[in-house]
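Just one protein chain is left out here, and the rest sit where they should.
The first chain written gets the first letter, and so on, giving A and B; residue counts start at 1 in each chain.
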Amino acid sequence: MSDENTTPAAPKIPAQPGPRKALLEIDNVLLRFGGVVALNGISFDIQEGEILGLIGPNGAGKTTCFNVMTGVYKPTSGAVRFRGERVTGRKPHQISRLGISRTFQNIRLFPEMSALENVMVGTDSRHKTSVPGALFRLYRVRPKPEELPEVTASGGILRTWQQLRRSMAKTFGLSRHILEERAAEDKAMELLRFVGIADRANDEARNLPYGYQRRLEIARALGTEPKLLCLDEPAAGFNPAEKEDLLGLIRRIRDRGVTVLLIEHDMRLVMGVTDRIVVLEFGSKIADGRPEEVSRDPRVIAAYLGEPADAA
Amino acid sequence: MIDKIRDLDRSRVNALHSVADRWRALPKWQRGLGFVAFVVFLYYLPLLGIPGLTWLRTDSISGGSNWAGVLFTCAVYVLVAIGLNVVIGLAGLLDLGYIGFFAIGAYAVALFGSVNSPVVKWFQAEFDLPATWAVTWAVCAFIALVLALISGVILGWPTLRLRGDYLAIVTLGFGEIIRIVARNAEGVTRGPQGIAAIPGPEGPPSPDNQVFGLIDVKPWYWLAITVVLIMVFAVRRLEHSRVGRSWLAIREDEDAAAVMGVYPFKFKLWAFAIGAALGGFAGFLFASRYAFIDPTQFNVNLSILFVAMVVVGGSGNMVGVSVGAVLLAYLPERFREIADYRWLAFGLAMVLVMILRPQGLIPSRRRARELKDRAAEAEEAPAHV
Partner (left out) sequence: MNFDDLFGHIGQHTVDGLSKGAIYALIALGYTLVYGVLRLINFAHSEVFMVGTFAVLGLWTAFGVENNPPIGQAILFLVLGLIVAAVASGGTALALERIAYRPLRRKNAPPLIFLITAIGLSLVLVEIFGLVLPKLLGEAVPSMFGRARIILGMPTIIEQKTLFTVLGTSITNIQLIVFVAAVAMMALLDWFINRTRYGRGVRAVAQNPETAALMGVNQERVIMLIFVLGGIMAGAAALLWSMRFGFTQSSIGFVLGLKAFTAAVLGGIGNLRGALLGGLFLGIVEVYGATLFASNWEDVIAFVVLVVVLMFRPTGILGESLGRARA
């Protein structure tokens, strides 16, 4: 492992005065299903700008924890706070607007929609146009200079027409719908390029190869402009080369200023990319620290790692 | 046998796809011209006299129905199909009570526009209005649209939280309730007697009407097809917007859509309301044209027919559902021998399409975005994964 991977994220984020801010606090969360305790008073937090790994053996409560954070389950007691605001009790779409987004362990794209549209659903969440706006297009905004219609024709009627359109847009503005539509498409395209699948932007999601689908999920989640991105086993079914690619992608996501929570089975992956690791076992937290500390923790070794050699 | 059908179907779909691809490859102005030509043809249809095509006319058989009348019915059904497609095809909500909205639209113009209706009589008595007074047709159009929209919201608000199949059954019940209320509430709807003298654009039906009479149906068809074209344009705008994407996302995976920031309830309610408004407007046109309605015209079977139009043609794409609507409205009129068996045929068609080709007869592809930098993109396509 290179040094870069194992040192905490501190150098990468701008120095902050005082103690570092917790982006997400999980405060003594207890979750019961009938008589079964799924999460037993778990507390940890996620710092802004870090990559946090959440690991644990099967059935340890990782995905459950995830579902509490994203509003799928309501905890029996305790609270989840995002930048000081309670997440608990909010509906999934509200949580998404707060700035938490996620991918799904078993890929859940919109199969009949194109890759680009999948991402646009994400970017749409920052837009306002609803039925009246899309139908009547009466709500006008003053476009920025670069948003004005271009004049490309060299002459003739076409040029006159384009000039007319441009001056109309200058005087009366453009409909918010059109501007948002364009912004959504540009943003989505940029994200597809970012995750490296822009070459198949127009293909329906169900026709994409597996690796593309996983990346598309990430792009779609990034479309909602999250502060915190939760990845649920993003490397499942990947070969080592693909995993290596994914590591790079996760780091680049963090470099965009997005905090990443990573649930993962693959120890190597977690050790290689995370700044900090939280370990769950039977619904309780058993360790929380830097990867190298956690990998030396005897309880973690006993519970999860089996042999210490495996971790390093 | 089934394999043979599948093979045939596949080659049919491929042929349609290649036609569609060739169409898309045409320059924009040619496509525009083609579209204008198609619209002109639609308006010309009731006069259809091109040699070689006249056999299409329903009055080319002995005792056949008025050709323009059949076209009018087709246009109304297309309007219904487009509205129901928003609900079923785009938002993925199975509405089995669509006839209820159709009936509300029809009764709106009947109750407010006809001197025959108890509601108008009540207004006349209450405000000392002359016995010929009734709400004008254009205002009735607005009332029909708004009433249907509101009833869509009222039905949708409590029920849209239900699971899909429960929603279907509840809407079925709703359609029946509307019909039974229309039949039983005699003080308001005149019950089984029905309401006559429903106005058209020129006022109540009378032999003096110049354009929208009872004999010549052509103007009615032209009116209906104009409404259809406007609605197609409007629904297309929605379909290719943030709203349309939200509907599709909800249809495909509601939970995932919610996590991506789509508020499913809000957009489902919009879909329901828009569908209801379109259905109501179709009912409004229907009632204006026939000038008479009674509760038996809003049988629940029609709801099933509407669903059949949408799913057989291809839910989710407007060409598909329109083709479905035209087929189901036109074929029994032109081929009288099969008219008796239309319900059997619809039932069989629904079953076969669901088992063999759930996406419907007309293949659809989401419109590919015309990406500015598509070519450049392909070149620099990274070798990831």
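In this section, a contact is a pair of C-beta atoms (placed from the backbone, for glycine too) under 8 Å apart; a residue touches a chain by one contact, two chains touch by 3 or more.
Every value quoted in this text rests on a predicted model; they were computed, and no experiment measured them.
> Can you list the shown chains that the absent chain is in touch with?
The undisplayed chain, in the complete complex, is in contact with B.
> Among B:Ile82, B:Ile198, B:Ala325 or B:Ala349, which one touches the chain that has been omitted from the display?
Touching the chain that is not displayed is residue B:Ala349.
> Among B:Thr159, B:Ser246 or B:Ser364, which residue is in touch with the absent chain?
Once the missing chain is taken into account, the touching residue is B:Thr159.
> Just to verify: which one of B:Leu45, B:Leu96, B:Ala134 or B:Leu361 makes contact with the chain not shown?
In the full complex, the listed residue that touches the missing chain is B:Leu96.
> Which one touches the absent chain: B:Ala125, B:Ile180, B:Val211 or B:Ile230?
Of the candidates B:Ala125, B:Ile180, B:Val211 or B:Ile230, B:Ile180 is in touch with the missing chain.
> Considering the whole complex rather than only what is displayed, give the residues of chain B touching the chain that is not shown.
Within chain B, the residues that touch the unshown chain are 92, 94, 96, 158-159, 162-166, 168-170, 172-174, 176-177, 180-181, 183-184, 300, 304, 307-308, 311, 340-341, 343-344, 346-351, 354-355, 358.
Here is the rule we use: only the chains that are shown with their structure count from here on.
> Mind pulling up the chain B residues that touch chain A in the complex?
My answer: residues 234, 237-238, 241-246, 248-249, 252-253, 255-264, 266, 270, 274, 316, 365-366, 368-369, 371, 373-374, 377-378, 381-382, 384-385.
> Which of the residues in chain A come into contact with chain B in the complex?
Checking each residue of chain A against chain B gives 70, 72, 91-93, 95-97, 101-102, 104, 108-114, 116-117, 120-122, 124-127, 129-131, 134-135, 137, 177, 180-181, 184-185, 189, 193, 196-199, 201-202, 204, 209, 211-212, 215, 220-221, 223-224, 242, 245.
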